Structure formats: C-alpha cells, structure tokens
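Take a look at the following structure, please.
Only a single protein chain was left out; the remaining protein chains are all shown in position.
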Amino acid sequence: MTERMLRLLYFAWLRERVGRGEESLALPAEVTTVAGLRALLAARGGGFAALAEGGSVRCAVNQDLAGPATPIGPGDEVAFFPPVTGG
Amino acid sequence: MTERMLRLLYFAWLRERVGRGEESLALPAEVTTVAGLRALLAARGGGFAALAEGGSVRCAVNQDLAGPATPIGPGDEVAFFPPVTGG
Amino acid sequence: MAVVRVQAEPFEMGAEFAALAGGRTDIGGVGAFVGQVRDAADGRRIVAMTLEHYPGMTERAVSAIAAEAEARWSLLGCTVIHRVGRLLPGEPIVLVLAAAPHRAAALAATGFLIDWLKTRAPFWKKEEYADGASAWVEAREADDAAAARWQQLPA
Partner (left out) sequence: MAVVRVQAEPFEMGAEFAALAGGRTDIGGVGAFVGQVRDAADGRRIVAMTLEHYPGMTERAVSAIAAEAEARWSLLGCTVIHRVGRLLPGEPIVLVLAAAPHRAAALAATGFLIDWLKTRAPFWKKEEYADGASAWVEAREADDAAAARWQQLPA
C-alpha cells in the first residue's frame, strides 16, 4: 500500500500552540475532506483541539480557502490558521 | 456726500463675458444687499445679465459665500463667479 | 493644524506624505487622493487645462474645509495642495492627505476633503482642445451629489 502523504502548515498562535510550523502526515484512507482531517488532528488533544470543526481556526487547501466539505488527497498542502489580522 | 465705494471681482467665464476682472463701484444709497447689487449690475445688460438673481452665478462678500439677503456696505469686496469646478 | 497650499508648482507626493506622517507613532492610517489632468473629456482631446482661482478666498475656503474635516474625524493632521495656472495632461492638480488613528476615519476624511474641494473652493477649470478651441468646465451634478453625502453626520 502506497502512503498518502499530506503537507500540513500552521500559522500564528496556532503554530505556537501545536508546537510546530509544519509536518508531513500519512493520510488514513477514510479521511477525504477537511472536516475529516480536522477531526483526526483535533483528536490528538492539547493545542490541536483548536482545530475542531466549529472553532475559529481557518483552513486552506493548496493555498485556497477551504470549507469542511473541501476534498483532500495525496500531495495536498493543507494549512490551518487563525482569522487573519493584516492590513 | 461721501462716496460709498465697493470693490467688485469677476471670475472664469463671467470675467470673460463682462470684459473685466475687477472694478470699483460707487454704491447707490438704496443698494444694501447682494440682491440689490445683482439687480443694479444686471441692468447694465450684455454679459452682466448673467448676474441676475436666479441664474447660476454665485456671490461672495468679503470672501465668504453670500445669499441674496447678505448685506453689503462701503469697503466691501464683492465677487461674482460661476459654480466652482476645481479638485 | 492642516497644511494648505495653493501654488503653481508641482508637488511631491512622497515628500508631503513624509512631512505629514513619517515616523509618527500615533498615526494608524493615512488616506490620500491625487487628481491629474486627463488628455480627453467627453471624447474631446485636451491639450492643456488652466486653473483660475480667487486669491485670498481660496486659502480661506480650503482652510475652512480642512478644519471641518479635522474636527469631524478627529484627524491627526491633513494636507491639501491645489495647483493653479496652466497644466498639461498627466500633471497632478490636487493632493489630499488625511491622517488618523484608524483607517476608517482617514479614508472617510479623504473622500470628504476632495468632494468639498470640488464644490466649495473657488477654483475654475478651462480646457484647451486639440482643435484650438477652449471651454470652461461646467459644474457636474454628480459632484454636488457627492458633496451632499457629507451633510449627514459621519458614521
């Protein structure tokens, strides 16, 4: 079985809370959407709990803003971050 | 009898139509407001007809915008001009 | 106190911006507007634009408009420079800068300043066309409508 690898990125206070700016993740077969990935990561607990659906953390898949139903697959770059505050 | 002198100024197309940028005017005793002055000047005819009350020409007395009832007196600077178009 | 100038010479956007806001730690946002001479209007080719004004009243009127903006939006400063005389297409005519703690006030004050300048300051434009003719620019109803927006209190 080929591993389905994702690249994950974290920014701002989320990066600080999860203790890393990025990681590689072998995606379980049953995880096919942003919602599924959020549940998987939130289950790690600690700083990752902030990723649970319904919180303030936003998601982008391959650098486009993504909703819960956005599909994810091998090779995708998936970023999680707080509401933006630039400008 | 002392002459009651006014300084009159004209701008933009009004200046061109009346053929002068400024003049001194001895004010008749019965002319005490902008409305009276407009009537006096409009009666000259030609380009001055544009000064008649109800036209588009605006008036300033001593460099403040003025209405028909604004009083005028000796030594005043009274300017007439079209609607402004700067900016 | 607002910086107000009526001048024949060009102005330098960067220098005016720096004079108003450079290094100031109380300013969060600066709004700006520059008006330029275009080379066409209503399909006619423009070769030059002459700005006439009412010396003495002009500075008074512009200063009053700037003071009104400073009071309405609690500005930390503003700059209004309006050129007079004969200008060529591509040349800047007017510069407005408004500085405030936050962007909403800076941007609203910038719009107010240029809208009121266009309807309350004694400047008149005359266009020269490519065929040798010339004509005074007529006041536009759209400018009056834009200025009338600000009769209400600011949001």
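Chains: A, B and C, in written order; residue numbering restarts at 1 for each.
Note that in this section a contact is a pair of C-beta atoms (placed from the backbone, for glycine too) under 8 Å apart; a residue touches a chain by one contact, two chains touch by 3 or more.
Everything quoted here is computed from the prediction, not taken from an experiment.
Participant: Looking at the whole complex, which visible chains does the left-out chain touch?
Facilitator: Result for the missing chain's touching partners among shown chains: A, C.
Participant: In the full complex, which of C:4, C:66, C:114 or C:147 touches the chain missing from this view?
Facilitator: Residue touching the chain left out of view: C:114.
Participant: Using the touch definition from the top, which of C:33, C:54, C:73 or C:150 touches the missing chain?
Facilitator: The one listed residue touching the chain not shown is C:33.
Participant: Can you list where subunit A touches the absent chain?
Facilitator: Touch set of subunit A with respect to the missing chain: 9, 11-13, 56, 60, 63-65, 79, 81-87.
Participant: Quickly run down the residues of subunit C that touch the omitted chain.
Facilitator: 12-15, 17-18, 21-40, 89-90, 101, 103-104, 106-107, 110-111, 114, 142, 146
Convention: only the chains that are shown with their structure count from here on.
Participant: I'd like the Å distance between the centres of subunit B and subunit C, where a centre is the mean of that chain's Cα atoms.
Facilitator: It comes to 27 Å between the two C-alpha centres.
Participant: Centroid of subunit A to centroid of subunit B, CA atoms only: how many Å?
Facilitator: 74
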